[in-house]
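A short worksheet on the structure shown next.
A selection of the complex's chains, in situ.
Per-chain numbering from 1; labels A and B assigned in written order.
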Amino acid sequence: MALVEFITVLALLQFLYFGMLVSRARNRYGVKAPSMTGNEIFERYVRVQMNTLELLILFLPALWLAIGYVTAWWVGLLGAVYLIGRFVYLRAYVAEPSRRSLGFGLSSMPILALLLIDLIGAVRGLIRG
Amino acid sequence: MALVEFITVLALLQFLYFGMLVSRARNRYGVKAPSMTGNEIFERYVRVQMNTLELLILFLPALWLAIGYVTAWWVGLLGAVYLIGRFVYLRAYVAEPSRRSLGFGLSSMPILALLLIDLIGAVRGLIRG
């Protein structure tokens, strides 16, 4: 459980960090709130944060359910790949949006694996009653 | 519990699917990242995904808390209505945004019911100490 909690906290801190990058970009490129457009680099940071939010709402519940079905080390490995994938995505997207595929794949593959584990586990649980 | 886990996984897979529809629309209508505007149909898919994200962050915790207060079958029924409501919302919004009310209502009513169950349960728990 401690490993899953540790990965959860790291994923939350990573998302917090991405939010700080958006704030910094807003100041640096002079995009006044509430505007979300007007500078391409700022928009890239916004998209990284938004895309991470969209994955985080999948990743966290999928991670928590998976600990009921596979060993903590599997969950830890998938969690680590997700976290690394998000940093790869950040670097690539800010440099050149069209190169974001690798980082996206690296962070969405573990989520798909977790969801598959959870789906099989839940369906088995339903069959057993 | 297996039923709640099953509904959780279905809601996550549905949201993942909505995200894939956004990616497909981005390619199909030639909206280059990081831009989020420029094609009306693409924007409709984006709004369906965003609105689902906004509901999912309410639905999942509300669902998980409710299993402490009502039978799994009630939770299952409300979950099923939410999932169907989201698909109705998707179809209506993409066809004609002004017709999105039915799908929105269908998927937000179960959330309101779950939140009410949770609120009564939590307040009772606080009173009992």
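FYI, contacts are C-beta pairs under 8 Å (C-beta built on N, C-alpha and C of every residue); 3 or more make two chains touch, one makes a residue touch a chain.
The shown structure was predicted, so the numbers you read here are calculated from the model rather than taken from an experiment.
Sequence-identical chains in the complete complex of this entry number 3, based on the file rather than the 2 shown.
Everything below uses one rule, namely that only the chains that are shown with their structure count from here on.
Once the centre of each chain is set as its mean CA position, subunit A and subunit B turn out to be 19 Å apart. Of all the residues in subunit B, the ones that touch subunit A in their complex are 1-3, 5-6, 8-9, 12-13, 15-16, 19, 32-37, 49, 53, 56-57, 60.
By the touch rule above, subunit A contacts subunit B in their complex via residues 37, 40, 43-44, 46-47, 53-54, 57-58, 61-62, 65, 68, 93, 97-98, 100, 111, 115, 118-119, 121-126, 128.
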